[in-house]
Structure formats: structure tokens, C-alpha cells
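Please find one structure pasted underneath; my questions will follow.
Yeah, one chain of the complex is gone here, protein chain that is, but the others are all in their spots.
The block that comes next holds chain A.
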Amino acid sequence: MGERTTTLANAPSLEERAWRIRRNALRMGEVQGQGYIAQALGVADVLAVSYFHALRYRPEDPEWEGRDRFLLSIGHYAIALYAALIEAGIVPADELETYGSDDSRLPMSAMAAYTPGMEISGGSLGIGLGIAVGMCLGLKRKGSDRFVYNLMSDGELGEGPTWEAAASAAHWKLGNLICLVDVNRMQADGPSPDVLNFEPLPAKWEAFGWYAQRVDGNDIGALVKAFDAARALEEPKPRIIICDTRMAKGVPFLEAREKSHFIRVEQHEWAQALEALDAGRQA
């Protein structure tokens, strides 16, 4: 059922999905007057390709054993994943209005116990990939052929456990692990290369024994190819797709705004941002 949605002839294009994810995120930002909106807009294409091209899941049964697991290591990207989960039909669209409010199932930082489809409580950065390693080992034990996707940020490349997990995944030949890195080159204290330089990225991961690809994370065609290659690879090694993204993608005046980890959006600007996004819609 739901897992076949994307193959329907009249299914929305991935570009349309990405646009809707951005729109959902902006509307949540408007409700709360804040949120990591620049990250959400930047990573929307990666999420669109994940949820509407690659992942197998049943919207009505988020715990379905046959699903591919999608881990949000970056808990502060919750707004982005909620936007995708709403578009995927896993979270009802009317809950969007509750984002970040008391008693909401959509808290500001992502937690497994709150939200359907949220596999882990991320947010303490650097924990997702290690959990993914354990899940991959578990799935292999069960004889499952499902994938575990772990979405992390470039900032998490500074965390030690990321590299423990990188070595471990290669050691265990985890061909069922696909790591996605959102490289927007911006951390809490400034541009990532100034905070803690992590380049050259593909070479590092390859040296750890991974199949590494680097793509423009806002180019849906390139993402589809990379996801397909990652899934199709027969060699039993973990896979990583390094996605270079532009923060605030899709809303030109926010894209142009001075870059920072937490982009300020004035209250009156949310409506303008939605208008700007709609104006750039690729039907």
C-alpha cells in the first residue's frame, strides 16, 4: 500500500514533494515563531528522495517490521522530519499546528517516544550512527534485508563516536547501512571548516572502508542516482552519501541572509517566506 505510493502514475514529483516538505516546515516555523528553518529548507530535497523514492514504509503502521529505518541523529532538525512525516502521511497534517506547543507530539527536538515514525531520540549529536550500527547488526541477525538510513550533519563529524561507528560499520561489513550527511557548512559558532575542519570527506570515509559518494544535496536528480547506487551496491560495505546543501534553499531572501546556525526570522517574514517559496515552485 503506502510503500508503493511513489510508483503510482499520478504521484507527485519528487520536486513537488520537496516543495511541500518546505511548505510544511515554514508553516510550523510560523506557528512557533522559530525553529531550525534554514536547515529544514536545506535538507528538504534529501528528505523528499528518502521518503518518496528510497524508503519502504507503511504510513498507517509506522512500526511495521518490514520498513526501512530512518534515524534522525540531528534532533534539532525535527521540524524538517516532521514536515516529511506529514507529507508521508505518517503524522496527520492537522498536527502541524501543534508544533513545539505543550503536549504536542511534535516537540522542538526529536524524540522517539513522542512522534510516530521517529525511530530514535537524537539531539545529543553523534549518537545516530552508532545506534544505526546496532540496528544493522540486529536486522542482519533477523535475516532482514531492510536498510537503516542515518541522517547526520557535518557538525557531527567532529564527534568521536561517529568515527567509532564508522570503523565498526566497516568491520561488520554493514551493507544495510546508508549514512546521509547534510553538509551545510554552518555550525553553532560559525562556518564548519573554521570550527573543526573535516575535509577531505569522501577520502576519510573511503579510508574507513565505506562506499562514499558526494552530491549536490539540492539536486534531486543527483540524489536519486546516489541513493540508487547506494542501494544497488553489491559489495558488503557501508555506504555514505555526502550531501552538500544550501541553507534556507527555496526562500531567496533567507538564502541571502547572513549565514548562521539559527537564522532569525521576524514574525512578519514567515508569510513572506511562504510567498517566496510558492513563487519558486516547480510544478
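Going forward, contacts are C-beta pairs under 8 Å (C-beta built on N, C-alpha and C of every residue); 3 or more make two chains touch, one makes a residue touch a chain; residues count from 1.
Here is the rule we go by: contacts and distances are computed from a predicted model.
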item: Absent chain [UniProt protein name; select from "Tryptophan synthase beta chain", "Transketolase family protein", "Peptide/nickel transport system substrate-binding protein" or "Branched-chain amino acid ABC transporter permease"]; value: "Transketolase family protein"
item: Of A:Gly123, A:Gly155, A:Gly175 or A:Pro238, the residue in touch with the unshown chain; value: A:Gly123
item: Options A:Val133, A:Ile220 or A:Val265, residue touching the unrepresented chain; value: A:Val133
item: Sole residue of A:Leu55, A:Met152 or A:Ala165 that reaches the chain not shown, by the stated touch rule; value: A:Ala165
item: Interface residues of chain A (partner: the chain not displayed); value: 69, 111-113, 119-121, 123-124, 127, 129-139, 141-142, 160-161, 164-165, 167-168, 171
